[in-house]
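The complex appears here minus one protein chain, its other protein chains still in place.
Up next is chain A:
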Amino acid sequence: DGVAVLPAPQNLSMQSTNMKHVLTWSPVIVPEEIIRYSVEYQGEYESLYTSHIWIPSSWCSPTQRPECDITEDITATVSYSLRVRATLGSLTSAWSTLKHRFNQNSTILTPPGMEITMDGFHLLIKLEDLGPHFEFFVFYWRREPGAKEHVKVVRPGVLPVYLETVEPGAAYCVKARTFVKAIGRHSAFSRTECVKVQGEALPL
């Protein structure tokens, strides 16, 4: 193969958003050759008690792409070490280890996407499906002075959600944020969305 030593992958980096964790690295280039990569991980337990043991990742041992979705491997809120090496035939590179250990509690939580709809005089909300980790806190109120703000907790997978029976001519506003129990954190609020109900306001 004309390659005496296979260089180790460089520039390992972790991208984690909404509890989806992807490890990336710069590809190892050998002209006209297919390079494969193997990813392994160690939780805090392995680092402390069995430091010689590394666990092959679920989806990337091996893989041809310079990235690996390790979401299914990061299953506890502890810090994890990650490493990658390249393989070409019988040649294997040295391991490259992610510089900083990764903990899922550092994931970036984005405000949830949402869609407010009306079904007759029922105010409904449809929320972005972010997976089993996520609950949604939905805040809604009638847009008038001194209006009371209501909160509804929405579990994953429940779509769309009834919020309230509305009155003709009134306006209602809604905002939401996510909460992830496993890491005890919530996202920022979504933009507030308001809807005006058709028809004449009811006489007082």
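By our rule, a residue touches a chain if its C-beta (ideal position, glycine included) is under 8 Å from a C-beta of that chain, and two chains touch if they have at least 3 such contacts; residues count from 1.
Here, contacts and distances are computed from a predicted model.
Student: Just by its UniProt name, which of "Interleukin family protein", "Peptidase S26 domain-containing protein", "RNA-binding protein 8A" or "GPI transamidase component PIG-S" is the chain not shown in this complex?
Tutor: Options "Interleukin family protein", "Peptidase S26 domain-containing protein", "RNA-binding protein 8A" or "GPI transamidase component PIG-S" narrow down to "Interleukin family protein" for the missing chain.
Student: If I consider the whole complex, including the chain that's not displayed, which of A:22, A:78, A:147 or A:197 touches that chain?
Tutor: Only one listed residue reaches the unshown chain, and that is A:78.
Student: Touching the absent chain: which residues on chain A qualify?
Tutor: The list for chain A reads 43-46, 48-50, 55-56, 58, 73, 75-78, 181-182.
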